[in-house]
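Only one structure is covered here, and it is reproduced in the block below.
We show some of the complex, not the whole, and keep each chain where it was.
Lettered A and B in written order, each chain numbered from 1.
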Amino acid sequence: MLDVLLASLLSPVVLAFVLGALAVVVKSDLEIPAPLYKTLSIYLLLAIGLKGGVALSTTPMAEVAGPVGAAFALGILTPILAYGLLRRLGRMDRTNAAALAAHYGSVSAVTFIAAQSVAAFAGTPSEGFMPALVAVLEVPAIVVALLIAYARGERAGSWREALMEVATGQSIILLVGGMTIGWIAGEEGTASVSPFFVGGFQGALTLFLLDMGMTAARRLRDLRDVGAFLIGFGIGMPIINGALGVWAGQMVGLSVGGAAVLGAMVSSASFIAAPAAIRVGLPEANPAYYLTAALGITLPFNLTLGIPLYLTLAGWLA
Amino acid sequence: MQTVPHRLVTIIAERHLRDKLVDAVHRLGATGHTLTDVAGEGSRNAGGGRITGANIKLETIVAPAVAEGIAEHVAERYFQHHSVIVYVQ
């Protein structure tokens, strides 16, 4: 456990996240320009899409089918689980419970990428086709959560629009688009772009996590608004989902690294695709809840303790 | 542009409402509009800052009647659940 924890905590990407948080704590005038944030997220999504597509082009479908099925199942299951917990234990109203369920059922690409690089850093790289699972995991949970919400009375938002929002959201477009390009162009076709998309990847991720650290720290200030239960949920839910993910990963025959990364994916809370969809589909839900929980609590937890935990779990189960 | 009396309508809203609002103001009679990227805080703060794309400011110069219509439309359609403000000058 400890060595994995260290391997993770001492990797540049995680240290950059911590540095970003510190910069906010000491009220530094450091600012990541918004266009840089956007550029990095476009780059990272396209890059993992490309990598995944190239990997898919050389992986027998049979090998991918199991993990894809598992990811899909977890994308249906986890939002229901989250909704139940929030309603029963948290006594949270339907709207906000559904909104949070969408976020915790969906996936955070950053957490996935960080997990992937920490797993590699720890000597247990994950399967090349993992990015495909991100795409599979992103959508269903949001659909399920909206179904739950709309099944219960009038809604201010639009159900169709919300689905369009997810389906055509930048993360799906870039991930699936990147995968298609990678899959079509294949290993040699993408060779010319790999210095940019592969070589530069870890460095760009470092800058991105510096920014995420700042965003997370700013969100932390809103903790008082969200209450003790949500804080507990923001840590407990990822542990449960992470364990589920690791276990499922093992079941479908993923490597230790692969199972751990799947765990990290399932445990993570979306803060790009889900918020966009929820603002459209459930505008009456309070963003202070889902954004603070996803960005201020679950993201930092996963980047620091969560990922090593899932790696260790995967090691034990193996 | 200066001849007839005109009003400047300013709408500040979450980014994802941009296209809807642009369509709305033109549908309600605007012949043009100007968009600016802004950041802000208000009573609701529904915006998630840069994560959800900050805010946009939509300005349109229109006839008084059109201004009325736009302000009403925005108030009715968006005030309750969205981070939006509108003012007419």
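Everything below uses one rule, namely that contacts are C-beta pairs under 8 Å (C-beta built on N, C-alpha and C of every residue); 3 or more make two chains touch, one makes a residue touch a chain.
In this text, all values refer to a predicted model and were calculated from it rather than measured experimentally.
A.B. asks: Counting the whole structure file, what are the per-label copy numbers?
C.D. replies: When all copies are included, the complex reads A x3, B x3.
Definition applied: only the chains that are shown with their structure count from here on.
A.B. asks: Between chain A and chain B, tell me the centre distance in angstrom, where each centre is the average of that chain's C-alpha atoms.
C.D. replies: 33
A.B. asks: Residue numbers of chain A touching chain B in their complex, please.
C.D. replies: The contact residues of chain A facing chain B are 34, 37, 156-157, 165, 215, 218, 271-272, 275-276, 279-280, 283-284, 287-288, 291, 295.
A.B. asks: Using the touch definition from the top, list the residues of chain B that touch chain A in their complex.
C.D. replies: 14, 16, 37, 45-52, 54, 80-82
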